[in-house]
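This is the structure, below, for whatever I ask next.
Excluded from the complex is one protein chain; the other protein chains are retained at their positions.
On to chain A.
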Amino acid sequence: MQVVMDVIAYIVNLGSYIFVPMLMCVIGLLFGLKIPKAIKAGATVGIGLVGVSIVSTLTSDSLGPVINIAIERLNLHLTSIDVGGSPAAAVGFGGLIAATLIVLIIVTNIVLVALKLTNTVNVDIYNFWYFAITAGFVNILTGSFWLGILAGVSHAILGLKVADIMAHRTQEIIGIEAISIPHGFAAASAPLFLLLDKVYDHIPFLAHRPIDENSFDTEEKKSVASYIGAIFGDRIYLGLIMGLFFGIVAGYDFKGIADVTIKTAAIMELFPTVVKMLVNGLIPISNQAKAFFTKHFPDRELYIGLDSAVTIGHPVTISVGFLMIPVFLIVAAILPGNTTLPLGELPFAAFYVCFATIVHRANKRRTIISSLIFIPIVLLVSSWAAPLFTQLATDAGLNLVAQGQQATTMALGNLFIFIPTLLAEIPMAGPIILVVVDLLAIFGGKKLEKYYAKEDQKFEETIGTESA
């Protein structure tokens, strides 16, 4: 036994970009990939991790110091830098726990489908990084690997159930058949929006109006949102602007300002570019899993669980998302207790409102109000996550920030990370409470599914006849 532990410890100490490709290769073989394909898939994931580690020297050496000076001069307390979702994915997959978790989540999903307790198959392996972060946090806090796994699987189960409950409405609003969204962030935002939706039902100002599909086009061209979006919605422009701002505020000379401007733009663009490799490496595993489900459950109407990226094209999501970019910055500056400096996730603000659009059936007023309520929560939870995430990144061999700073990302402002982590921390009872929550979600979810199916049906019957 001791020998096995020693071997594992030795391999883990080689560094994440060495052992993660090995593990991914094994997982690939486990899911029936041929040996050359499995090797290439594993290596591609490793290349992504190497890329993230190279780019992260830019954030720790160039961006970190200038931000330190700038926020001190502005008298802000934003010491947790939002490095963005893509390096966070590398942190998630950079730990030993991730590989075990991938296998166990897929097995859990197969069991739940076989028992007819879910109709969603989550094959969006790349976004398993969210679940791996939950597992990693719990592992750090409790020192228990298996409790971490339980928390990560719980996050995945909550995602599956939200996907089931919202499947019909998602397909309706987004216009893609046979899908649902078990995504680790988007699904986690749904419960709050569902509660708020019930409140809005009693406010006449927020009543649903018949949707005129043609109005979207003209509205989108003229609105303030489209102007904000043209600049801030582009990673490179946003990087240039933020870099310029930090450089000027920090009182650098021209050379210093120019340096930090171009490097900030480089960070914004290069992280997603190198993480694309990680995505590519996981696609073969994802395809194998999808093939497994369609082969073994041929007569079930299953929903393919997808990334929330497929919902971003909705005009309400686009325009509200752009509007929220400045809101993130303003709220971050004035919100007591917040330490998160929004940066890497800013161009992706639409991902933070995409499920509000679905829950509120593309009602723009409701989506805006929900987003305004949601943003402070995102910022406070991602501030809470900062020390844990910084630790997790260091363990994965990634140094994402400068001295005196912590790394975080707004993607961690996620209640399905926060709540399972808090529950798992409860001494003794933690694991039992987590299992109870899972069972409640699985069986209570069925009831909610029926409830919302009825609500959707009622809505579709009435909306056509109602006058504006």
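The working rule: a contact is a pair of C-beta atoms (placed from the backbone, for glycine too) under 8 Å apart; a residue touches a chain by one contact, two chains touch by 3 or more; residues count from 1.
By our rule, contacts and distances are computed from a predicted model.
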Per UniProt record, name of the chain withheld from view ["Pyrroloquinoline quinone-dependent dehydrogenase", "2Fe-2S iron-sulfur cluster binding domain-containing protein", "PTS sugar transporter subunit IIB" or "ATP synthase subunit b"]: "PTS sugar transporter subunit IIB"
Residue among A:Ala38, A:Val113, A:Ile174 or A:Ala250 that touches the chain left out of view: A:Ile174
Among A:Gly51, A:Gly159 or A:Gly233, the residue in touch with the chain that has been omitted: A:Gly233
Touching the absent chain when the full complex is considered, from A:Ser56, A:Thr79 or A:Ser286: A:Ser286
Touching residue (missing chain; options A:Pro87, A:Pro182 or A:Pro272): A:Pro272
Touch list for chain A against the chain that is not drawn: 86, 124, 126-127, 174-179, 213, 216-217, 220, 229, 233-235, 272, 275-276, 279-280, 283, 286, 290, 294, 304, 306-315, 318, 348, 350-351, 354
